[in-house]
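What you see is the complex with one protein chain gone and the rest in place.
Presenting chain A:
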Amino acid sequence: MKGLLYKDLMVVLDSARMMAVIVVLFLVTAMAGNGFSMVSSMMALLVVTLAISSFSYDDLAHWDIFAATLPISCRKLVLSKYVFLLLLGAGALVLNVVLAFATTLIAPEADFQFQIATGLLSTLVACILDIAIIPLIYKFGAEKSRILLMGAMALIFVLGFGVLRVLPALSIDTEAISFTALALGLIVVFAAAFLISWFCSVKIVEKKEY
């Protein structure tokens, strides 16, 4: 699996360089005081999207057919993509911490804890999005799935917005939901989505003919 992770890292490096430029732009935007949460969310989304890019590069190289002949089980082959996503998620978190530090250095009044919390939640949501899309990529290919990713993002946005509108109607005070509860909830969703998605992906790849 080490080889597969190294391969994914190397092939997305070009995109990552471009992303570094975007991150710097975000940093400047954040310092200009245009809203840390927006910057943090976009950065998390961009970083974990590199996992989707790795599938596109695999498609271009027709890597999948070759990978299926390698001395590595189908489960490990699929798992490597999820581990890569987790590594990118960890990377996005580190970037968010750096961004939070930078912001509080420039603007001492900024709430460091809030910024870290926003970064964590953004990264979790971005990872859940990718986790949802990976089985679809295995089924339909990376390019078609990019459109599905847009759809999934729109769906999550609408659902989130809907929940925020519905909860007050049910006399639930959204302000009372603590960060810890929200983060724990997202971690549970993340873990469940991870297992279901990995299981589905393995089944799809096992049935695949090349």
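FYI, contacts are C-beta pairs under 8 Å (C-beta built on N, C-alpha and C of every residue); 3 or more make two chains touch, one makes a residue touch a chain; residues count from 1.
The definition used in the following text is that contacts and distances are computed from a predicted model.
Trainee: Name the omitted chain as UniProt records it, choosing among "ABC transporter permease subunit", "Na+/H+ antiporter subunit D", "PLD nuclease N-terminal domain-containing protein" or "ATP-binding cassette domain-containing protein".
Mentor: Cross-referencing UniProt, the chain left out corresponds to "ATP-binding cassette domain-containing protein".
Trainee: Touching the left-out chain: which of A:A61, A:V98 or A:L164?
Mentor: Only one of A:A61, A:V98 or A:L164 touches the chain omitted from view, namely A:A61.
Trainee: Which chain A residues touch the hidden chain?
Mentor: Where chain A meets the chain not shown: residues 1-7, 10-11, 13-14, 57-58, 60-63, 65-66, 68-73, 209-210.
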